[in-house]
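Have a look at this one.
Apart from one protein chain that is not included, each protein chain of the complex appears where it belongs.
Letters are used for the chains, namely A and B, taken in the order the chains are written, and counting of residues starts over at 1 for each.
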Amino acid sequence: MLKYQIFYEAVNTYEVPLREAVWQFIILPEDNDTQKLRFFQFSNSENIPYDQSVDGFLNSTIKLVTKKALREITFTAHMDVEKKEINPFQNIKNSTPGQDFKMIDDLVFKVDHEKFLFPTALTSIPQQFQKLFVFDRKETIFSNLCHLNQWSFEYFTFKTEVTTTESSITEILDQRKGVCQDFTHVFCGLARLNGVPARYVSGYLHQNNTMVGDLQMHAWVECYIPGTGWVGFDPTNNLLAATHHIKVTHGRDYQDCAPLKGVIYLTGSGNNKTEYTVRVKEVKEFKERTQQEYRAEDFAEVKRDLENRFSNPSYLKWQQQQQQQ
Amino acid sequence: MNVSEHPIFSCYQQHSEFFDEIFEEDGNVKEVYKKLFEIYSGHTVEDFASLNNNAKSSFFNQGITFQVYGDQEIKEKIFPFDLFPRIIDSSEWDHIEKGVLQRSKALNHFLHDVYHDKKIIKDGIVPIELINSSANYLSQMNGLEPPGGIYNHISGTDLIKHSDGKYYVLEDNIRCPSGVSYVICNRTALKKALFGVFDAYKTFTVTDYAQNLLEIMQTVKPEGVDQPNCVVITPGIYNSAYYEHSYLAKAMGVELVEGRDLYVEKDKVYMQSINGAQRVHVIYRRIDDQFIDPMEFKPDSTLGVPGLFSAYAKGNVTLVNAPGTGVADDKAIYTYMPDIIKYYLNEEPILNNVHTYHCSRPDELKYVLNNIDKLVIKPVDEAGGYGISIGNRLTKDEIEEVKKTIAASPRKYIAQPIMSLSVHATYIEESNSFEPRHVDLRTYTILGKDKDFVLKGGLTRVALQKGNLIVNSSQGGGSKDTWVLKS
Partner (left out) sequence: MLARVANNLFWMGRYIERSEHIARFLNVNYFSSLDAPTTESQSRQRVLRSSLFMTNTVTTSVDHLLDEQEVLFNIALNIDEPYSIINAVRNARENANSARDVLSTEFYEALNKFYHAVLRYDPNHFKVKGLFEFTTLVTESTAILREKIRGTLFHDEVYAIIMLGISVERAIQVSHIIQTKYTDALESTPNDELFERSYEWITLLKCIESHDMMRRFYKKTPDSSNVLEFLVLHPDCPRSIMNSINRLNKHILSLSMEKLPSKNSTAYLVGKTQAHMAYLSIETIEEDIQGHLTQIRETLYTIASSIEKEYFLYN
């Protein structure tokens, strides 16, 4: 059993003061067979109280509302997660290509998995790219997906600040550069095009020296393999999702699981931006700590992260589209 | 009694190709209209001109108007009201009422199925693509149980009478069907103008709509609520249907709110009153799905309420109609209605459907492209009569243009044979007399938990321009009072 301490921070700044704002976070790791959320603490620089709720896809959310005339607010979360050590290959059941494709061609299967079988705006592969990767019906679906994982990894170069959350899939496929979201959207689109249910997964990545994914939150894919169930693929690293992947939620695409959504009414016209910091640290033991101790530690970490952000050029900064009036 | 004998009918030209609601083919007045015709024949041309003007200014003064968005400015217009009522006798109405209720119930079953087990798709009756590629399909609604089990609380069914004398359904409107306030206004206006005519007929009232709507909204209150607080939500005073929103709120005696009056806290909805926050339980929303909650749907919508959908998903508030109903009033789904009725209700459809060609099917697309002059081409997802082409009205160049448009995105279009709408005597200002004009009929059906209601009457819309088949108010249509006779 591995133990991870996760630190999440979002600093929102507004050019003109807020009139009203509603924020929604989807950042808490889910509980499932391989992971368990042991502790979380969520706070903000204005001490605005929060509600725990669910969104339309039943993702567990944290919601805050304020009418304070703020120019800046910082949200901080600490999470302790236990993760089982897993070998994803062990779980794959043996099957034949014939069995596999018969199953996914079945109408009832398609209807049951319609949610993750049909393209959304962000995962709809344009005509001219649809032949980029075609499944080989002489191989099993698992093997096809492994090839797709490899293909995605080779087709794209990981590069930050080339794409944004607003980039279209055509731009992404044309540029062949992007971040984990882009790898994931393309993977989902191609898998779905070939009849395999694929869902976008949002979560945290514990980075050791060999893995990329320094976008603040990581993204990967889960595909439904007949006979086996949902299996995670990380096309950004050409790996199967395993011990280092801490899942928050899944959806049809980024839109369904955006970690932070805000509906913002400003008192005038002006820009706003958000800067994120995320850190995943493996520990031997979770500390038994009082609330005060947590806060003290938070403060130290925030400071360290601020320093990190300036020394590490790969930290991304981007603006999230938000409503203005 | 014959059509040509009266000065106010001097311009009435009968066409054998259309079904005439008032006159037999030999020019004699139909039995049910005889008394009305007698009374009207006693009026002079001048009488009608002045009655018509009075009715118009009464609508204008009462502010029963809608906004027309022109190139430059927004104009306030009345929805023209016609002095000659449409009469539907009791046996004919029975047939319509049973038919529209059957359709609404079938659609409710269909919606529940689409957002749960999807049996009708698994059984191969409705293609999965129609659901998934519909812009109105809301994935978020999957697995949600709407309070009282109702999705399409309010349905507006558009019917016409074809030249064969039979009613056909043209559309089911189950998002936010509008127009019911005009039904009531038309009745009030006709009573004021020609009160004498009501002595000659026993007609059902139409003023009980709001009361029934309120009672039905109360049947679908969230669980655990005793006395539900119901409200109507409007996009605001600049919306073209604002009069109707305010009428309904007032007639039900409930608050008319805008998005900015509401807020969500701990997944419960509140409105800001002069005495602080008040909980809201049932919302009759006249805002489209995409705008109801910027957190969940269109992020730049300022009309909705952030967090409203979560409150709905938790069962703390009822939305009337439920989000996602639009998937079933798609024009492509319409063509499957006979199958949908049989599938869920195990009944034969009472009302006819117009035969439809799906441009998404290659063989049917081919037929459509070769026969555009005989067809009406409709976009699948446009409301309000926009984007419709009527084949026999197009020039050769226009036909080529339409062909190109369809071929570019066949999924977006369906085609139907040109149905000939029946005609009805309609007062025409230019000629100061009654002339035949095309009419249709929109009925209003309300479904609640163990309770339903069909408004006995409806909106008879009339195309005022000669020969025009489109009867929508935004396209220069008017309307008539519609009488359902007691047996």
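To be clear about the criterion, contacts are C-beta pairs under 8 Å (C-beta built on N, C-alpha and C of every residue); 3 or more make two chains touch, one makes a residue touch a chain.
A quick note: this is a predicted structure, and the numbers were derived from the prediction, not measured.
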Contact residue for the chain not shown (choose from B:A249, B:V269 or B:V402): B:A249
Candidate in contact with the missing chain, chosen from B:V45, B:I237 or B:A407: B:I237
Touching residue (missing chain; options B:Q62, B:S409 or B:Q465): B:Q62
Contacting the left-out chain in the complete assembly, out of B:Y182, B:Y263, B:F297 or B:Y427: B:Y263
Missing-chain contacts mapped onto chain B: 60-63, 232, 236-237, 242-243, 245-247, 249-250, 255-258, 260-261, 263, 271-275
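Here is the rule we use: only the chains that are shown with their structure count from here on.
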Inter-centroid spacing, chain B versus chain A (mean Cα positions, whole Å): 43
Touching residues (chain side chain A, partner chain B) in the complex: 22, 24, 51, 53-58, 61, 63, 65, 107-108, 110-112, 114-115, 117-118, 252, 261, 263, 321-323, 325
Touch list for chain B against partner chain A, complex: 118, 121-122, 124, 128, 131-133, 138-140, 142, 263, 265-267, 294-296, 299-300, 302, 306-307, 309-310, 313-314
